[in-house]
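Missing here is one protein chain; the remaining ones are kept as they sit in the complex.
Presenting chain A:
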Amino acid sequence: MSADAESRWPAVARDYVQAIADTKLLLGQRYGEWMLKGPNLEDDISGASNGQDEIGQVRQLFRLLEKQGVDRDWLETDREPAEYANAQPLDEEAEAWPTFMVQVALSDRAAWLLLDAIRHEDFTGMVQKMGEDEYFHLEHHDARLETLAVDQPEAVEAALERYFPGILAFIGPATYGAGEDPLVEADFTDRAVAEIRGAFREHYVDLFAGTDVTVPALTDDVPDPDEWDEKRRRSGDGHIDQRVADQLQGVTNREYVIE
């Protein structure tokens, strides 16, 4: 089912929602990978629950994208790794717990801020419902990061430096300020990317205040506006591994699918 001309989103909005959906798809994957490897049972349970929430949210975002004319098979099972528009930090599986916590905390919060900025009527209630899930995700992340910032500040800071540029690229370039953000201009979102970038960093500055962890600065050339890919919300042509794409698409277990 495709939207008629009146209800069709602008292309930039479809790309925006696609990037949020793919980021959530990869969040589900990364939570799943870590749900039996956390330092204690509560972390494992949280990982399993967060993964389920993310996949549930992906299902709804894909449903809207399909109504906008995006092919369902392409969304779910027929994509090359480089066609996923997930936040760049989620391209890789984190090798250690503090790294993983920073990876998913930054990605989940950024995705939520982008979702929360949407003002289009197709999202009425849906974003609010997603927020009910995200409240618990973000609370858990912050609590864990506060503890890790005390116990392993160097690991947390190293992960922040590693992932911050990719997350800023996912949020968008600093040049998208008030009056210059095409999504605000299209009345699809209610706040500019530059505002979201500021709110995002400020949250972590406050969270790590009083610890030895320093949050990377916001610089206007990260991402470089001239190299930034609006469709995949990143710079460069990196992507998830083929192995991960196969898992997301259920290639190995396709014979068990009930049609």
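Descriptive notes on the structure:
Here, a residue touches a chain if its C-beta (ideal position, glycine included) is under 8 Å from a C-beta of that chain, and two chains touch if they have at least 3 such contacts; residues count from 1.
Simple rule for what comes next: contacts and distances are computed from a predicted model.
Name of the non-displayed chain as stated in its UniProt record, restricted to "MIP18 family-like domain-containing protein", "NADH dehydrogenase subunit L", "Inner-membrane translocator" or "Phosphoribosylformylglycinamidine (FGAM) synthase, PurS component": "MIP18 family-like domain-containing protein". Within the whole complex, the absent chain has one touching residue among A:M101, A:L115 or A:L207, and that is A:L115. In the complete complex, the residue from A:Q57, A:Q88 or A:S235 that touches the missing chain is A:Q57. When the full complex is taken into account, the listed residue touching the unshown chain is A:T124, out of A:S7, A:T124 or A:T219.
By the touch rule set out above, chain A reaches the unshown chain at residues 52-57, 59-60, 63, 115-121, 123-133, 190.
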